[in-house]
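Every protein chain but one is kept in place in this view of the complex.
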Amino acid sequence: MALTYNRIAGQGLERLAALSDGIFAVAMTLLILDIKTPDHADIHGEADLIRALRGLLPSFLIFFMSVITLGIFWIGQQTQLNHLKRGDRNLSWVHIAFLAIVSILPFSTRLLAEFTEFQTALIVYWFNILLLGIILYFSWNYAQRHALVSDDTPHELNCAIQRRILIAQGLYFAGMLLCFVSVWASIGFILLVQLNYVLAPRLGFLHKL
Amino acid sequence: MALTYNRIAGQGLERLAALSDGIFAVAMTLLILDIKTPDHADIHGEADLIRALRGLLPSFLIFFMSVITLGIFWIGQQTQLNHLKRGDRNLSWVHIAFLAIVSILPFSTRLLAEFTEFQTALIVYWFNILLLGIILYFSWNYAQRHALVSDDTPHELNCAIQRRILIAQGLYFAGMLLCFVSVWASIGFILLVQLNYVLAPRLGFLHKL
Amino acid sequence: MALTYNRIAGQGLERLAALSDGIFAVAMTLLILDIKTPDHADIHGEADLIRALRGLLPSFLIFFMSVITLGIFWIGQQTQLNHLKRGDRNLSWVHIAFLAIVSILPFSTRLLAEFTEFQTALIVYWFNILLLGIILYFSWNYAQRHALVSDDTPHELNCAIQRRILIAQGLYFAGMLLCFVSVWASIGFILLVQLNYVLAPRLGFLHKL
Partner (left out) sequence: MALTYNRIAGQGLERLAALSDGIFAVAMTLLILDIKTPDHADIHGEADLIRALRGLLPSFLIFFMSVITLGIFWIGQQTQLNHLKRGDRNLSWVHIAFLAIVSILPFSTRLLAEFTEFQTALIVYWFNILLLGIILYFSWNYAQRHALVSDDTPHELNCAIQRRILIAQGLYFAGMLLCFVSVWASIGFILLVQLNYVLAPRLGFLHKL
């Protein structure tokens, strides 16, 4: 019966992955849905349309920041799930909570795109990222304490997963604090941190994962 | 040919699971889409934005109730599908009906978030949960009568699945009745019942599944 | 290399199934998104809300007709894909065309729900179903002519798949003609045909699949 149980648990992880892929996919596609095409009544020529599209550039920048946020947490969650040998009911709920917070990101993104002049919008956005980090941190903690981690997970990786979340969240926190200088400074700093994760994961002290 | 048939039936269960994961993922992501960002014209400073966001808190509470509802029924359906050795046409239709009711939950949620002062909205929401319970109950019943349940399903689980639905629906019914006192009392009670399922499945008489 | 090719082709069928499940899932969830909650300004008491919800019943009926339509074609496509031993590029395109028509169903549904008094809306809806039938018919035809069908597919099933599409489309055509009497007569007839497929696939001459 142990075998059966593992099989069931294994299927559970697969369906958790499938639900996650679905939610990340919908969230990523909805982000862009919030960028409206220009109002036809305002456009009287090519120059008007170009100007209107140029006015959307800040929204696109924030869109790309959110796509990268989703990408980072999609890869982060996937790395954890790939190193579990089985799941359990509680782990499912931890990840459903994670996915609920993922599905809020389009809201925070829209808020930030519409109210970029207000620190509050940036702080809400940062809080969204913070919650994602906290749940992923707790998820790995839980998996370790309840022997859900695969036996062949390298010890190095085992430690790196949580350390990496802590360092990243530290940098995001610093980025958030910058909003008291300027919201665009915050956005720029967070984007730089994210691009560092995307482009140069082998450089410096952030190279794990 | 028996082998072939089983393979086909097995694929059917997999695609049913895939369709379900897709619908749950879209439904969960659409829930939050109904929470609108504040109207820019009303916001003249940080204080206005904070006040406007605070005004969204009831909507977020109802959003979380619906996420938990979706999570509970996603896990409930998954538990059933994991313990089937094969599906058939009728079972597919039972689950398509289940998914149709799942896809109505964002409507009921929006209705409840907009008309929280009316019992009717809460009763519609409860009726949505009731239908989900009835179909899942019937689905297991059907699977048992038509020998679709895996042979290695523990007898205990076999009985627990339906008993658990009955108890939960009894509690939801009690929660619904509370709306004649106050709709918020109903919401609070239903949330408590749900959190009990999420957080403490090992305590008390609700510990099965 | 034959082995490799089959493996690749097999993966292609799996991804085609995954894309299909995704599109059916989104289409099914979007159907209900078009049913708007009542306007808050019009609702002054429980009676108003009940009346407003009752006014949505025709929309819900059409919603359920479309859910059943999607269910029938999802099962129909799945039956075909399950009996293929491999796919090819052309088959992929036939099914992408099929999925494009599936994604139009929420549009036709909305049109019918808003313009139920006009035959044109019903004819557009029927035309949508007709296109789905034509493509599925052609898809099986193509699979047979290019030796994509599994060798262990029972001869009976092989013939039944297309005959069943022809009979169903004949009935849908009859249902469409009824719109020249009354659109609601058409809707009622189509719903009856569909419920016959869902509930009583073992009765009468429609029992195959």
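Note that the chains are named A, B and C in the order they appear, and that numbering of residues resets to 1 at the start of each chain.
Convention: a residue touches a chain if its C-beta (ideal position, glycine included) is under 8 Å from a C-beta of that chain, and two chains touch if they have at least 3 such contacts.
Source: prediction; values computed, not measured.
**Student:** Of the residues listed, C:F64, C:F115, C:F138 or C:W184, which one is in contact with the missing chain?
**Tutor:** Of these options, the touching residue for the absent chain is C:F115.
**Student:** By the contact criterion defined above, which parts of subunit C meet the unshown chain? Give residue numbers in ascending order.
**Tutor:** 1, 4, 8, 11-12, 15, 18-19, 21-23, 25-27, 30, 89, 92-93, 96, 99-100, 103-104, 106-107, 110-111, 114-115, 118-121, 124
**Student:** In the full complex, which residues of subunit A touch the absent chain?
**Tutor:** So the residues of subunit A touching the missing chain come out as 17-18, 21-22, 24-26, 28-33, 35, 37-38, 40, 43, 45-46, 49-50, 53, 64, 67, 71, 74-75, 78, 82-83, 150, 152, 154, 198-199, 201, 209.
Keep this in mind: only the chains that are shown with their structure count from here on.
**Student:** Between subunit B and subunit A, is it the same set of residue numbers doing the touching on each side, over half shared, or a different set?
**Tutor:** different
**Student:** So subunit A and subunit C are the same sequence; what rotation in degrees superposes their CA atoms, nearest 5?
**Tutor:** Between subunit A and subunit C, the superposition angle is 180 degrees.
**Student:** With chain centres taken as the means of their Cα atoms, state the distance from subunit A to subunit B in Å.
**Tutor:** 25
**Student:** So how far apart, in whole Å, are subunit A and subunit C when each is placed at the average of its C-alpha atoms?
**Tutor:** Here subunit A and subunit C have centroids separated by 35 Å.
**Student:** Using the touch rule from the top of the page, what residues of subunit C touch 2 or more other chains?
**Tutor:** 22, 25-26
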